[in-house]
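Everything below concerns the one structure shown next.
Every protein chain except one is present and positioned as in the full complex.
We just call them A, B and C in the order they show up, numbering each chain from 1.
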Amino acid sequence: MKPPTALTTVVYYTGPLRRLGASSLGRLVVLAIGLTAMTAITVPDMQKSAGVWLSACLWSCLAFFAVEGYVRARSVARADRDRSYLLTAPGIVDALAVVPVPIALICGIAPPTAWLFASLWILKLTRSSPGFAQLGRVFILEAKPLASVLALFLIILFLASAAMHVLERDLQPGAFGTMPASLWWAVVTLTTTGYGDEVPHTHLGHILGAVVMICGIATFGLWTGILATGFAAESRRRNFIQTWDLVSKVPFFQTLDPSAIAEITHMLRRLEVPAHTAVIRRGRVGDCMYFIADGEVQVEVKPAPVRLGSGSFFGELALLGDNVRTANVVTIVPSTLLILDLADFRTLTAHHSELARIIDAEGKRRMSENQRARELLLESGAASS
Amino acid sequence: MKPPTALTTVVYYTGPLRRLGASSLGRLVVLAIGLTAMTAITVPDMQKSAGVWLSACLWSCLAFFAVEGYVRARSVARADRDRSYLLTAPGIVDALAVVPVPIALICGIAPPTAWLFASLWILKLTRSSPGFAQLGRVFILEAKPLASVLALFLIILFLASAAMHVLERDLQPGAFGTMPASLWWAVVTLTTTGYGDEVPHTHLGHILGAVVMICGIATFGLWTGILATGFAAESRRRNFIQTWDLVSKVPFFQTLDPSAIAEITHMLRRLEVPAHTAVIRRGRVGDCMYFIADGEVQVEVKPAPVRLGSGSFFGELALLGDNVRTANVVTIVPSTLLILDLADFRTLTAHHSELARIIDAEGKRRMSENQRARELLLESGAASS
Amino acid sequence: MKPPTALTTVVYYTGPLRRLGASSLGRLVVLAIGLTAMTAITVPDMQKSAGVWLSACLWSCLAFFAVEGYVRARSVARADRDRSYLLTAPGIVDALAVVPVPIALICGIAPPTAWLFASLWILKLTRSSPGFAQLGRVFILEAKPLASVLALFLIILFLASAAMHVLERDLQPGAFGTMPASLWWAVVTLTTTGYGDEVPHTHLGHILGAVVMICGIATFGLWTGILATGFAAESRRRNFIQTWDLVSKVPFFQTLDPSAIAEITHMLRRLEVPAHTAVIRRGRVGDCMYFIADGEVQVEVKPAPVRLGSGSFFGELALLGDNVRTANVVTIVPSTLLILDLADFRTLTAHHSELARIIDAEGKRRMSENQRARELLLESGAASS
Partner (left out) sequence: MKPPTALTTVVYYTGPLRRLGASSLGRLVVLAIGLTAMTAITVPDMQKSAGVWLSACLWSCLAFFAVEGYVRARSVARADRDRSYLLTAPGIVDALAVVPVPIALICGIAPPTAWLFASLWILKLTRSSPGFAQLGRVFILEAKPLASVLALFLIILFLASAAMHVLERDLQPGAFGTMPASLWWAVVTLTTTGYGDEVPHTHLGHILGAVVMICGIATFGLWTGILATGFAAESRRRNFIQTWDLVSKVPFFQTLDPSAIAEITHMLRRLEVPAHTAVIRRGRVGDCMYFIADGEVQVEVKPAPVRLGSGSFFGELALLGDNVRTANVVTIVPSTLLILDLADFRTLTAHHSELARIIDAEGKRRMSENQRARELLLESGAASS
């Protein structure tokens, strides 16, 4: 497989960024500037040398978020009359971004301290990250086992602290002389953070410490195992729903029987491609075909490029034996593609042989059409000469 | 998908807490107060200023646990004549919570030290966490590979300590001059805790340290992998059994053939909802339907709300094409619902087409009934006017 | 579900230990004593006060391992004429445990240093851990992606060290003045060990440090993901093979068709139970049935207990609707049982209805037999009176 050119790579990697859209990107930039200014204003040197500029910057960001919040609240109010925007989660985020700083200033808190409330702006990130709901669901669905792991964590924490307090309090009254100090050691050790500000010195303390660390790893492993299991299930579910909506837009899939549709929906992957981006490059080795759920692409074949719109498919030759791409395919507008992998295609056609036949027939039809167009071109060329 | 209101979110998140029940929540509060008092009493300042209050608090908690333990022991003794409650795991937990502190005080141990045995109260958490048995099973079933990882851990530990002892004992007699000290370094490093109280200084020591850290990550990864695998299997198993018991309470499922029941049981998720909680909100986008395994809900349709009891289902329109919810659905009593996701429903109906037909018929029947009720309302309105 | 008695719990948890067998347990004890003595002899105080005893202890352990190695080498030589035991992995482990210490002493190395070679005894653990081969296979099968993660780790390591060296060498010539020191910082940070002996002090250094830590977590996550995936596959494979061998010993399974056998083999779990251990306790809630692959159990029913040998099954009522156990079942000899869970049984019978019929018929036959035995007892009692 030939390596991608650096250019494609850049396009590919900045794709997700561009897909965020201008407004979303703008908000992220304002957020980054605001948080940087908030961080800088707490440094006395910066405050002296550039305090005015930083204040101006912070007030501008605050104004931006205030306007943004107002616009959104109004548009929500129009669409959905019967509830207050301020009682929804994004409404609270918007309010927390705007309200606390002025109130703190009015209450007479010193500006650098008051601006610390600007750290609440970071909550705006929840808006740009569509995966948050997914993470939240994993936590809710796996609440029981996660609570058990937390309980296990607390049990080890308390028993280890009490034991260490008994073992080391005479030798190190500062570090282990009280239970709160001992608990701090236990939590630092059990999470394998290990600051090293409190370290056992006796042999028994070392053995107990070793047991706590190993328990920490075990607890951690359970925690990870639970989240991995939950996330895999949630991911599969979400993927199916999103893909199903797109599958219904591709006429080709409607010709299949329901069990084939359900099976193929599990296999397809979504890809959002910005406009004017190469999806397929001539001469590369291909291992998947593409369905256009939404958008338009241009296949750069001679004599004239062919445009394919929503519901079409391309790149099917890669699945039918000929795996070197024969033409560039470029998106015209931002498009949503469904990718069917070679691996999945072969598993699928093993059970549903009609699928291969339909794709094969369409591939041949296109080839002959292309051939005829080329002959016509030659004839017209011959005629014009 | 519209975001949930903050209120629903709060209801949703406090749900599990409320489900714990008043008695369980009460026990958790007593536990928290007791452990806090136990922690506070070890701090000399607190002991001087509030020693009497803390003692009173601790004695009260002890009394609470003593009474609780006695009540439970008696109720168990009645139900199950032929064995002693004190020989069961919860019996031991109850005894450990009550007995050690008085004995320690009688033996003449100073009160703050004697009250350290109150840290055993944390074991009460095992009672409120139903997932403990599940975690225990994972450890038992995966005992062999986990023992192998532990053996690997010990092998690296001993070989690394011996090597580091040889490399650094002349330069740092305090930190690496003896094998116990060297073992302490190895365990702190291999678990990636890294206190920093013992750090190699030679170049060879650094290289060995780097190898130990990387081995630590590998060991950790294996450990996590084993627990993740085991937990996924155990979780799937437990889920099936619990859901199966609920499925038998829904008449609708009994009309399906056995293979469809087994398949659907793997797909359903349980949700316990407290009373007076909104399950469905009008105007939201829905991606699942609900079966009532136990409890009662109220569908807020005009002219009069409809009540649905155990064995009914609702929210089925979301799966049949119309995915905006048309009415609020609120629980009347604490209810156990079974959720069928859109993704799973579609996979299911691909194999068992009768399922969609039954749900569709029921949906239509309800709609026409609703329609008729509305017409009747209009007529009666017309008649009364 | 009633909690298990503490006694059963102890039996259950010490089961794996007992299963190790006396010889294996003995070896572990000798190993523990030897390693403790080796550790102690490096401490000057211990050496002075108990040097003779420690030496005696170490020489005894060495003698034990020498005899053990000799016995094993001879038995292997008999069974397998055509290769030398010393060239096999266990042969090398046995040789490493015995040879290096005497050689070191002969070469004139001081005893406490020479005995450090006794840390090689820890390699004996590879013999008692049957899961080692499994872990090794995971590493071999996943060698390519693991190597890629290691390469990624090295790339981040070198680039971060070079950058940090440039950023901090003027401020902290000791910690970051040379590339080796900088590399040491990078490896300590990237593995999230964090000793804290070398910490960046500049703002840019902090930002670079933060990036390295986050990269460390990502690398770690990939590493864990690869091992989890590999381990799950390997575990499934090994389980199937071991269970298949046992399935062939149970006549009941031979009546099923091949596809059911393959399916059931994936579902069964093995459990090795020592003699005289309760497998089922009367009055408990059961969620699985048992097949006896090897061994013998006693069902404690009235009037006389029934013995079941290899190839029988018991506990089937739990799967047929009646889930409270009606009799104690205790092993007579160490037995290997195959467990079929309720969840798997239901999935299975959905596809293979004959399975439920056979088990049901056998259950009824036993009940009526039991009934007849009881009637006979009553009659004989009536006759004798």
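The definition used in the following text is that a contact is a pair of C-beta atoms (placed from the backbone, for glycine too) under 8 Å apart; a residue touches a chain by one contact, two chains touch by 3 or more.
Note that the coordinates shown come from a computational prediction; the quantities given were computed from them, not determined experimentally.
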Identified contact with the non-displayed chain, of C:Ile103, C:Ala218, C:Ala275 or C:Val324: C:Ala218
Residue of C:Thr192, C:Thr331 or C:Thr347 in touch with the missing chain, whole complex considered: C:Thr192
Residue, one of C:Ala143, C:Ala275 or C:Met367, that touches the chain absent here: C:Ala143
Touch with the omitted chain, as defined above, among A:Pro200, A:Gly230, A:Gly295 or A:Gly363: A:Gly230
Which residue of A:Val76, A:Ala97, A:Val188 or A:Cys215 touches the chain not shown here: A:Val188
Touch list for chain A against the chain that is not drawn: 1-7, 9, 12, 16, 35, 38-40, 42-44, 113, 116-117, 119-120, 122-123, 125-126, 128-132, 134-135, 138, 153, 180, 183-184, 187-188, 191-197, 220, 223-224, 226-232, 235, 269, 283, 287, 341-344, 346-347, 349-351, 353
On chain C, residues whose C-beta touches the chain left out of the figure: 80, 83, 87-92, 133, 140-141, 143-145, 147-149, 151-152, 154-155, 157-159, 161-162, 165-166, 178-180, 183, 189, 192-196, 199, 203, 206, 209-210, 213-214, 216-218, 220-222, 224-226, 228-229, 232, 236-237, 240-241, 244, 258-263, 265-266
Where the unshown chain meets chain B, residue by residue: 192-196, 224, 228
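Operating definition for what follows: only the chains that are shown with their structure count from here on.
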Chain pair repeating B-C, as identified from A-B or A-C when over half of the contact pairs by residue number coincide: A-B
Computed distance of Cα centres, chain B from chain A, in Å: 26
Inter-centroid spacing, chain C versus chain A (mean Cα positions, whole Å): 37
Residue numbers of chain C (touch at least two other chains): 192-196, 224, 228
